[in-house]
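Have a look at this one.
Note that one protein chain is taken out, while the other chains of the complex remain in position.
Order of writing sets the labels: A and B. Residues in every chain begin at 1.
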Amino acid sequence: MSLNLKIAESEPRAPIALSCGGCASCGVGVFRRSGRLSAKADATVAVMGNPNVGKSTVFNGLTGLRQHVGNWPGKTVMRAEGAFRLGERLYRLIDLPGTYSLMSQSPDEEAARDYLLFGQPDVTVVVCDAGALERNLNLVLQVREVAGAMVLALNLMDEAERKGIRVDERALARDLGVPVVPMAARSGKGLAELANAIDGLSTGRLVCRPAVSARLDPEIEAAVVEIELALKAEFPDLPHVRWIALRLLEGDADLEREVTQGTLGRLGHPPEAAL
Amino acid sequence: MADETVRTLAEMQVGDCARVTAVRLDGSERRRLLDLGLVPGTRVECVLRSPLGDPYAYAFRGVQVALRRPQATMIEIGELARCP
Partner (left out) sequence: MSEVLRVAQTVRARVAGAGPDAVAEALHAEATRISERVVGGPGRSNRRGWDQRLDAALTSPLWGFPVMVAMFAGVFWLTIAGANVPSAMLGELLTVRGTAFLHHVFAAIGAPAWLTGVVVDGAWLATAWVISVMLPPMAIFFPLFTLLEDFGYLPRVAFNLDRAFRWAGAHGKQSLTMMMGYGCNAAGVTATRIIDSPRERLVAILTNNFAICNGRWPTLILVGTIFIGATAPAGWASVVAATSVAGTAMLGVLVTVLVSRVLSRTVLKGEASAFTLELPPYRPPQLLRTIGTSMIDRTLKVLWRAIVMAGPAGVVIWLISNVMVGDQSVAAWMVGGLDPLGKFIGLNGVILVAYIVAIPANEIVIPTILMLTLNLTKSGLAQRGVMLELDADQAKTVLTQLGGWNLLTGVNLMLFSLLHNPCSTALMTIWHETRSRRWTLWSAFMPLALAFIVCALVAIIWRAVS
């Protein structure tokens, strides 16, 4: 059930970054954690981010599950699933392993990438460290190219404040064309707003501006198109063909392996396994 | 300008700053460093040295990363200077 948000509106609206708690007066509800999933979800949400940005804290905050969170990179090795309700809708959340980029090559980063590409979540949340935004934007920009509906969870705002770093979230939202939610998930701040942003994207109330791919040399552009054509011939239903073509041009060993094995486009961990 | 030997990250001491000119590693090592932001043109500061002498930690683009000596010798830098 993927929503093609580009068709939903005749012209793109500016995305709304909510900074209030989301009370009845602006028509958004309070979210309720659902822990483990027992019914069919209305939408699937992937939670991504660099290692060590508090992604699991955000995930726990939304779902109420208790995974311990430590302060060192690369700690989430198991993929967790949970859910929350907002109004009538049930959202299923998948906590993906932390990754610095979609082009990384370790097994759990591959899992994150494969899920995003082939699991086709309805909404993607990218959790960022407000105090290290520049580095985090690398992943954000890559996900932006691939994910239809994305929201940037700007976490660790309390720490950024402590270091004297200020982020203009409205400018960031304008620049990227996606909703930006400032958060301090450790203290529970921003969780309601994030839930509402997810709900908004899923129901079409919020819209992301279509992504513009990075400008490339004409020569490289032509090369990418050639690979795209070959891909479409061999893997007819493949999503995100351009992105995969770019990676194959770079010589991504894992994608090459998947092409040889014929498993390109299939997920390693079926998301339905949770039910 | 004529006879410059190539300078690498491994020559930096704690408190030195430089800009990366090339990353001569391959495969997943290279990928990981590119992902973290160590691309040509990035400004790097050498910030820590392990008590056992290796690795050193380098700061760039808001992160601190430890790299071993063999890797550091494969990352070329431009002019070396003390950081301001």
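In this section, a residue touches a chain if its C-beta (ideal position, glycine included) is under 8 Å from a C-beta of that chain, and two chains touch if they have at least 3 such contacts.
As the structure is a prediction and not an experimental result, all values here were calculated from the model.
Checked against the hidden chain, the listed residues A:Gly82, A:Gly131 or A:Gly200 yield one contact partner: A:Gly131. Mapped onto subunit A, the footprint of the missing chain covers residues 51-52, 66-75, 77-78, 103, 105-108, 131, 133-135, 137-138, 140-142, 159, 162-169, 171-172, 175-176, 186-187, 214-217, 219-220, 223, 226-227, 230-231, 233-235, 246, 248-251, 256, 259-260. Touch with the hidden chain on the side of subunit B covers residues 23, 25, 28-29, 32-37, 39-43, 45, 47-55, 57, 59-68, 70-71.
Everything that follows uses one rule, which is that only the chains that are shown with their structure count from here on.
Measuring from the averaged C-alpha position of subunit A to that of subunit B gives a distance of 31 Å. By the touch rule above, subunit B contacts subunit A in their complex via residues 27-28, 31-32, 34-37, 61-63. Interface residues of subunit A facing subunit B in the complex, by the touch rule stated above, are 100-101, 103-106, 131-135, 138, 253.
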